[in-house]
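Heads up, the thing below is written out as structure tokens.
Omission of a single protein chain aside, the complex is shown with its protein chains in their original locations.
Here the chain labels run A, B and C in written order, and each chain numbers its own residues starting at 1.
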Amino acid sequence: MTTPYAIYPARITERRAETSGVYTFTMRFTDPGIRRSYRFKAGQFNMIYAFGVGEVPISIVSDPEEPEALQHTIRIVGRVTEVMGRWKVGDIVGVRGPYGNGWPVDEARGRDVVIVTGGLGCAPVVGLINYIFRRRDQYGELHILHGVKTPNDLLYRERFDEWRRAPRTRVYLTADRPDKSWHYRIGVVTQLFDELAVPASSVAMMCGPEVMMRLAARAFRDKGISEDAIFLSMERRMECAVGLCGHCQYREYFACKDGPVFSYRAVRELFRTTGI
Amino acid sequence: MKPRVAVFKFASCDGCQLQFLNAEDELLRLAGQVDLVYFPEARSRSLPGPYDIAFVEGSITTPDDARRIIRVREESRYLVTIGACATAGGIQALRNWADVEQYRRVVYPSPEFISTLSTSTPISEHVRVDFEVWGCPIDKGQLLAVTRSLLSGAKPVLPAYSVCMECKRRGNVCVVVARGEPCLGPVTRTGCGALCPALNRGCYGCFGPANDENMESFVKLLAQQGVTGDDAVRRLRGINGYVRLWRETADAIAAQKK
Amino acid sequence: MTEPMYMPKAALENLIALLRGDGYKVLGPVSRDAGVAFEEVRAVSDLAAGVRDSQEAGRYRLEPGVPGEIFGVVNGAGSLKPFFFAPDENLIEVRREGKSFKSSEVIPPPRRLAFVGVRACDLAAVAVQDRIFLHDRFRDTHYETRRKDVFMVAVNCTRSAPTCFCASMKTGPEATAGFDLSLTEMDECFVAKSGSSAGEAMLERLGLRTASAGEAEQARTLTDRCAAGMRRQLDTSDLPRLLYEQADSPRWKEVASRCLSCTNCTMVCPTCFCHAVVDQQEIDGNMSRRVRQWDSCFSLEHAHIHGINFRPRIEDRYRQWLTHKLASWIDQFGTSGCVGCGRCITWCPVGIDLTQEVAAIRASAIK
Partner (left out) sequence: MPSRRKRSRTIQVNYLTRAEGEAALHISMRDGEVVDLRLEIFEPPRFFESFLRGRDSREAPDLTARICGICPVAYQMSTVHALERICGITIDPAVRALRRLYYCGEWIESHTLHIHMLAAPDFLGCDSIITMAEKHREAVERGLRIKKAGNAIVAALGGRSVHPVGACIGGFTRAPGREQLSALRDQLLRIRGDAVECVRWVASFDLPAANRDIEFVSLRHPDEYPMNEGRVVSSKGVDVDVDGVDDFFEEHQVPYSNALHCKVKGRGPYFLGPLARVNLNFDRLGAEITSIARETGISWPSSNPYTSIVARALEVLYSVDEAIRIIDSYRPPDRPAAPFEARAGVGRAVTEAPRGSLYHEFETDERGLIRSARIVPPTAQNQARIEADLRDLAPGLAQHPQALATRMCEMAIRNYDPCISCSTHFLKLNIEEL
């Protein structure tokens, strides 16, 4: 009998600064048995623990086919992540998981995929894009839409450029408040939908501020994409990740075990009201 | 090198800094983690700054202290107020509603010898404060947790929900519902362990306001219990009476009466 | 279940003694401070006998009851919840080991608990929490350990408090499941039934005779009358839809003007399960505990994430609570989150009454 709250130590084997305040850590469970048996699906997350300080949900961005080397991209925003930002190679951290349902990568196979992110950029989306690139022939056209407030908020600039050069891939970048260095589009992310031409059979996946996702979802529906093929990754406070602590409730759902990825059909009604 | 810790005192009763010494089980282990380089109450050799953590007890009530706190701030990486005096002005902030000249004459036959400001104000009215630990006195466990958290390089967790939550976790019987006692618990910040209700009496707010108060409804509840006018004003103008929301609520009741 | 048995009042002493002899710590309603709580009883004289509770929204008083009546108090603020879902418990300890650490589960100490005087609504609440902690995707081992090896002696209600509405919620006043023994208290005796093989064995050891048809009938009449006389009601028709559709009802703002957001209602609720997980580190930094503490959706931090609070206003939180309790709970766990015990009504300092709130929302929805 093991408590679902049990934590397992993992060693950091690589630390990469993505941009200021965002780091990608590679970590391996120290226990060989756990390391070998651990499996996850694209888009699932782990609870990552800083000794004595706290535990926070962080998506797994590495590929499910290499489950021994887990990668997590962490943005430093507050109490716990500040401590994580100081982690070095060789440090031992705590991991439990994987949790959540992950991205619908199987459903999307063979179809065109539209990926939308906004605001400060979403680590899980990078994992998803990488996942698709590694299996590029299994998917149709790939559209990546990303909107930021200012050019400074654009993380992974080189990666966007790299993706842009890839075959059957289109990248749309826009900024609300551009500066001289900005040579992409200007305006909010939703303006990009007008020029986006995708078949109704496409699958849309998104992650970002709720307002953005709500508008994007509506735009896709207007393009004829079924509500069941539009997916949103929802963020809620999580203290247990196993559906017991109650914090991630989203009306009838628990974001940790029923999500964090939901179809638009499932949550559309909840967008009507604020404060849920 | 161990972090350098200082404990400063302004107008106060010493009870909050005493919590360090009351940590009988932890004191020596704490001393293994930090260098208490400035702690006049417990150590005769005081070393100059800079300090990694300065714990500040007491409110600002004299012109000298108003200058001294600025120096403390300059010398300290983290400034943590401990207790109601430092965080909210303390019980001595009751002078803020009175004529201090008169106060001074009540107490001292030669009031001209006494140098004091007309107000007692929290540290945050004078300098930037990094963290505030509430309570009169602060809770020993919370003090240790804050210290430990800073040593771990993390911001301290200082929960601000109501005393009622703690009260119920302890299994107390609510004194409002079962005794009709006025109790500030619903609008007071957790931290003490719901001591007063555990001893069958109402909370008098020594941990200051919770983070989400509905004072209007609370004042109505007091009134239902027969606590109105001056009585209600006194309840709110207590240990943490100078805190904005409580001060404004009490002032509004006092104004109504007139 | 066996047939109803006649149990003289004196046999209760015997029952407590037998349970204690079997190694159970026996808990029952005991007067404490101005209320009653489940505490250890070594003998019948420890029970809050001869007193009754007077309850209404925001008010609770113990008053002299009927001499000889043992289970005169319907309920107090405390349910069985704290015994299985502890208000403050250490889940795991993480100890530093060189550069690494080791986390180990802190298993609650084994104990056998027997509860005497459990009301039907509270049994129903235990079933609700069992569903959450034991029969969901993840099993809570702490709950499981505490929940094991329990002997339940239910008492059927023959009197309800004005705040009770179990009949509406179909959880009482008669206990129908989840007990080993159930008792119906009458003037001179109890009518006892078993609800499990352990209960049946206990009845045998007590050496009781079968109740006469008249006695059994009288017991049934008492609980039936209690059900019929229940003053408070909650119309559950149309739930969860009603509350989902009324997410924008003006009533939420109105109730928020009264609600103190103090969390009392959730804390006394026997089914509320929200909890915080906090880290408590030893001062020397060598060991850290991950502790679970009861939390409440009325606390401001509950729905806070970095940079956003999803439920910043009291009206958001009151709606979350009521909607969860009566509506989304059904979607989540296939059962209502409310068992009709009335505690949240009594123990709300400002007397907010969820049955009235639902009625008001329903009324305004029809218009």
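Operating definition for what follows: a residue touches a chain if its C-beta (ideal position, glycine included) is under 8 Å from a C-beta of that chain, and two chains touch if they have at least 3 such contacts.
Note that the structure is predicted; figures quoted are calculated from it, not measured.
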{"item": "Partners of the unshown chain among those that are drawn", "value": "B"}
{"item": "Of B:Ala6, B:Ala86 or B:Cys192, the residue in touch with the unshown chain", "value": "B:Cys192"}
{"item": "Hidden partner interface residues of chain B, rising order", "value": "9-16, 18-19, 21-22, 24-25, 27-28, 31, 36, 39-46, 61-62, 65, 90-92, 94-95, 98, 100, 102-110, 113-114, 116, 120, 136-137, 192-193, 195-196, 198-201, 204, 206, 231, 234, 238-239"}
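In this text, only the chains that are shown with their structure count from here on.
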{"item": "Arrangement of touching chains [line / ring / star / complete / other]", "value": "complete"}
{"item": "Central chain (distance from its CA mean to the mean of all protein CA atoms)", "value": "C"}
{"item": "Whole-Å gap between the CA centroids of chain B and chain C", "value": "37"}
{"item": "Intercentroid distance (Cα basis), chain B paired with chain A, Å", "value": "43"}
{"item": "Separation of chain A from chain C, taking each centre as the mean of its C-alpha atoms, in whole Å", "value": "40"}
{"item": "Multi-chain contact sites of chain B, meaning residues that touch two or more partners", "value": "148-149, 152, 157"}
{"item": "Residue list for chain C, restricted to those that touch at least two other chains", "value": "281, 285, 295"}
{"item": "Residue numbers on chain A that touch chain C, as the complex places them", "value": "1-9, 30, 49, 51-55, 77-78, 90-92, 94, 235-237, 239-240, 242-247, 249, 251-252, 254, 257, 269, 272-276"}
{"item": "Chain C - residues contacting chain B, complex", "value": "32-35, 37, 58-62, 76-78, 82, 87-88, 256-264, 267-268, 278, 280-285, 293-296, 299-301, 314, 346-350"}
{"item": "Interface residues, chain B side, partner chain A - complex", "value": "148-149, 152-155, 157"}
